[in-house]
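What you see is the complex with one protein chain gone and the rest in place.
To keep things simple, chains are lettered A, B, C and D as they appear, and every chain counts its residues starting from 1.
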Amino acid sequence: MSVAATLSMSRGRLASRTGAAWMIFALLAVTPAVVTLAGDPYLTLTFSRILIFAIAAISLDLVMGYGGLVTLGHAANIGFGAYAVAVLSRHGITDLGLQMLGAIVLAGGFAAVTGAIALRTRAVYFIMITLAFGQMAYFFFVSLSAYGGDDGVALSGRSTIFGSALLESDVVFYYVALALLGLVYLFSLRLVSSRFGRVLTGTREDRLRMQAIGFRPFGYQLLGFAIASCIAAIAGVLLANQTEFVSPAYMSWHRSGELLVMVVLGGMGTLLGGVAGAIVVLLLEEGLSTFSSHWLLGLGVVLLAVVLFSPSGLAGLAQRLVGRGEREGRP
Amino acid sequence: MLIVEKLQNAYGTSRVLFDISFEVQTGEVVTLLGRNGMGKTTTVKSIFGLLPPRGGRVIVAGRDMTGAAPHHIAAAGLGLVPEGRQIFPNLTVEENLVATSRGVRTGRWSLDRVYGLFPRLQERRNNMGNQLSGGEQQMLAIGRALMTNPRLVVLDEATEGLAPLIREEIWACLARLEAEGEAILVIDKNVDALARLADRHVVIEKGEVKWTGRTVELLAKPEIRERYLQV
Amino acid sequence: MTSLFFLQLLNGIQLGVLLFLVAAGLTLIFGIMDFINIAHGALYMVGAYLAATLVAVTGNFWIGLMLAMPAALLFGLVLEVTLFSRLYHRSHLDQVLATFGLVMIVNESVRLIWGASPLSVPMPDALSGSVPLFGMIQYPVYRIAIILVGFAIAIGLATLINRTRAGMLLRAGASNSAMVSALGFNIKRLFTVVFALGAMLAGFAGAIVAPVLSVHPGMGESMLILAFVVIVIGGIGSIRGAFLAALLVGVVDTLGRSFGPVLLQWVLTPSAASTTGRMLAPMLVYLLMALVLTVRPTGLFGRKA
Amino acid sequence: MSALLSIHGLRKSFGALQVTDGIDLDIEMGEVHAIIGPNGAGKTTFVSQLSGQLMPDAGKVIFDGRDITRLDMAGRARLGISRSFQITRVLEGFSVLENVALAVQARSGSSLRFFADAACERELNAVALECLVRVGLDHRAQERASHLSHGEHRQLEFAIALASQPRLLLLDEPFAGSGREEADILLSLMRRLKGQQTILLIEHDMQAVFSLADRVSVLVYGALIATGRPDEIRADPQVRSAYLGAEETGGAVGC
Partner (left out) sequence: AAEEVKVGLIFTLSGPAAALGEQGRNGFQLAVDELGGLGGLDVALTVVDDEQKPDIAAGRARELVEREGVDFVVGPIFSNILQAIFRPVTEGGAFLVSPNAGTSNYAGSECHPDFFVTSYQNDQVHEVMGAYAEREGYKSVILMAPNYQAGRDALAGFKNSYRGTVMNELFTPMGHFDFSAELAQVAALRPEAVFAFMPGGMGVNLVRQYEQAGLKEIPFLSAFTVDESTLDAQKSSAKGMLAGANWAPDMDNDASRQFVRAYEERFGAIPGTYAMQAYDAALLIDSAIRSVGGDLSDRDGLREALRKADFESLRGSFSFGENHYPIQDFYLTGVVQREDGRFHTSIVERIFDDYQDRYVGECSMQ
């Protein structure tokens, strides 16, 4: 079934989608209060982790769901974000804004260079070459003894906002993350329906056709690739703050794989799907792992079930529940 | 040879076929006429089980094949030249012909005979399918269907993009086949040529059979002739 | 020094063949049937565990191996019928997601059944020991056996895909299965058989390397990535490409790691050389892939997109 | 009349096969120039070299006095060379309207706009719809392209080509697959275009060719064997035997 399926129908769906978005964000907004009332304030931290990966997932959905560029090196950007925090704060720059700037520069630069090379390839070749670049970045930080190599480095504290240590409070941190998630979501929403977004999706559909009507795909794809990488880097900055620890483990290809799972599970080319995917996967991880050390088995079963019984991911499932079910006739 | 009864079908929620009924006897040529998007190809897909019918029956050589798997239906003696060629891009011309061939020893079609019909294909025998020109691909699709030695050939827009000369040859060839007792179901945009050799015509509109009759009757009906035949 | 070089070259080839053994099944399922099977590594692992158990039970390597094959085949059949057959028409990413789930399931099941600590398979006496090569240096007989088996499989696969009718139908089915069945062939059954074959090849690889490598959970993962690297470098769908790519990866990795630091010392100070060498060593394979794809975006023998 | 496009000694070969064998041709401003020839003669390949999809091995392509031999496809499209594909290529995932609107967008304003919703841009949609009306596909505007029938696909293909307001229109078998009525729509449309729009037309539908073309060239085995007014070509015996055929030749070949 074509990736685009979900997209072209988006017009009709928009209403239902914004509805879902409002619901999800409303729920997320009240989460800290709820968990505190439930006498389990700690969960706020767990959920801020979810928000962070939701941001990363959205960014991946941008390149993958809309740009048609499936990458297995996306986690590298999270790593860049995290190391931007580690490096800068070691040199006394603890301001969140500046650190994000650094992260964006780092990730954007890397994306520009590697993307320019990777975009020579297509489909699975693209997956693998991005994997290659991701792994190179990973191994670079593994052998970076100055920052603990693969042992990573513990941060002396969370970033500051205009000199104040607001973020030390988990609740504040949560809402900052939520705000960023909201921004990223809105930004992406506009992006994909913009002229630029159309060219991007059009290129995914049929490159030759796009060239025939006068577009040079390369530039647009590279730009999209870079934008997504920068967003992921922001998620990295947050992750470093949430764990107050930075390690190459954040950027191994497994992590890229997990992000990919979140997006596909949630439903590609829907943006919100990424968010849903992140929530579901991480909650499952938290929940199941408390029951048994063989929790991965459970997660595996869930993934299988979703693929088999809900072709277009959770988004598709939701669609059908709402009764807007629309299945694709494959030739 | 082929009997289609009250065929109904749809893509997802949008219904396309409402009531299609017609039959093709052994040794006769039948055409499906109709404007773009009226359901001709969908009818074909339904017959071959590529799009399992939502209603009605498909009977091939006396056996009810409704809802059977495509390969069973084809094995019952149907050969398909699909719309839009659909040749195998990653196989060479010769492999395209050989891969799905059946009964080449016993049957009337063999590699040589197909090459005899389309010398062009023989020249390009070792090229990949996707390296062929549009017309060559079309020839290949026809040859591929014939190589399964069917008793009923279904040609959906089989002469699209073929040079007039080749078209002539194909019509001539079909005439020959008919004479040899092969049944043929044709969908084609320029039917005037095949009006000559076709026995009966089925006009489809909005998923329903609007009219069916012999060529003479067709020529006698100006409004239909106007509509579907180039004059 | 030269003799060492040739030895390392041989080692590289040997590693390459080993990689090809693992990649062989994948070329069939991914390269030819165009099905992304992340669980391939898991199948490979299962093969190794089956061999480990059966060899232990029967107490004889050969009998164990002979039993492990059909077992792996069966496993593949079951998977195909219950799961994979429903995924052929789905997008690559759906396949990734599903097989990713499968990997988790298989890995954990293996841990439940066999425990987390490594197992091993004793070397068959017939092939244990080593023969002198390049003067005083000894070379294990079993490794030589692996090389031979690898070549045999490569040739076998190539003929199956390129020379036989089944191969043609397979390629045709991968590009347009609906059309194949509309022309009267039960492509489903063919796929089932071939998939099972691929699974068996994976299992076979696992079993055959068990005497040299440790059998432990996650042994599949590192191999999986390498197998994909090999196929992609070789060019998807080309057996010859996969084989040559495997050898290339093996040789480059081996020589790179054993002589790289030495070469680096020509341009860098010893300490710098060793640190850079260390940093580059694990990247070698990926560098190679990136390089090949930069020059030839569809791999060495891939069809132009 | 001045040549809008002139081709000098164009050559292209695939391996041993010489597909374009030294073609010299001038396309005059405003004319409809048809190219006919047997299957596999090299027509599509020829057009692909004009549109920039393929690069020639040798020769020159001059468009409006500018050498565009090395210019890529997108570049030529921007200069106003637009083609339709023989083997349909539309954005299956997009709606029919979006398909055309995108073509309009390519020719109007920057596409580096990241926030405004393109679907709400009136002028884009207006122009796009206009094109659909001209090819008679407006009633399916909101349909998903993959839901179109084969003939409808062909119509869309044409609409997209129109939408990019080309100065030179390269049409590779636009009539293929369209039925009588659709054919008539296209025919009358092209009659209306005739004069103002320069068109290079590849077609096997002789009725269309001879009723539309100002000049016809015949391509056989990669070389032009004849160029002239329709009636001249129709009369040319060489052309008849190589391509047109006639009743008596029917079915002469082995089958």
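Simple rule for what comes next: a residue touches a chain if its C-beta (ideal position, glycine included) is under 8 Å from a C-beta of that chain, and two chains touch if they have at least 3 such contacts.
These numbers were taken from a predicted model, which means no experiment stands behind them.
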{"item": "Which displayed chains the hidden chain touches across the whole complex", "value": "A, C"}
{"item": "Among C:Leu213, C:Leu268 or C:Leu287, residue touching the chain not depicted", "value": "C:Leu213"}
{"item": "Candidate in contact with the missing chain, chosen from C:His40, C:Arg90 or C:Arg143", "value": "C:Arg143"}
{"item": "Given C:Asn11, C:Thr99 or C:Ser181, the one touching the chain that is not displayed", "value": "C:Asn11"}
{"item": "Residue of C:Pro70, C:Pro118 or C:Gly156 touching the missing chain in the full complex", "value": "C:Pro118"}
{"item": "Missing-partner contacts on chain C, residue numbers", "value": "3-4, 7-8, 11-12, 14-15, 18, 107-108, 111, 115-120, 122-123, 128-130, 136-138, 140, 142-143, 211-219, 221-223, 254, 257-258, 274, 277-278, 281-282"}
{"item": "Missing-partner contacts on chain A, residue numbers", "value": "40, 42, 45-46, 49, 142-143, 145, 148-154, 239, 242-245, 247, 249-250, 289-290, 293-296"}
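Following the convention adopted for this analysis, only the chains that are shown with their structure count from here on.
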{"item": "Rounded Å distance between chain A and chain B, as computed from the means of their C-alpha atoms", "value": "49"}
{"item": "Rounded Å distance, chain B centre to chain D centre (Cα mean)", "value": "28"}
{"item": "Computed distance of Cα centres, chain C from chain B, in Å", "value": "45"}
{"item": "Multi-chain contact sites of chain A, meaning residues that touch two or more partners", "value": "2-3, 331"}
{"item": "Touching two or more other chains - residues of chain B", "value": "11, 50"}
{"item": "Contacting residues of chain D [partner chain A, same complex]", "value": "51, 53, 72-74, 77-78, 82-83, 85, 89-95, 98, 102-103, 105-107, 109-119, 121, 144, 146, 160, 163-164"}
{"item": "Complex contact set, residues of chain B against chain D", "value": "11, 14, 34-37, 41, 83-85, 113, 116-117, 119-120, 124, 131-139, 157, 160-166, 168-169, 171-173, 175-176, 189-190, 227-230"}
{"item": "Touching residues on chain B, where the partner in the complex is chain C", "value": "48, 50, 69-71, 74-75, 79-80, 82, 86, 88-91, 95-96, 98-100, 102, 128, 144-145, 148"}
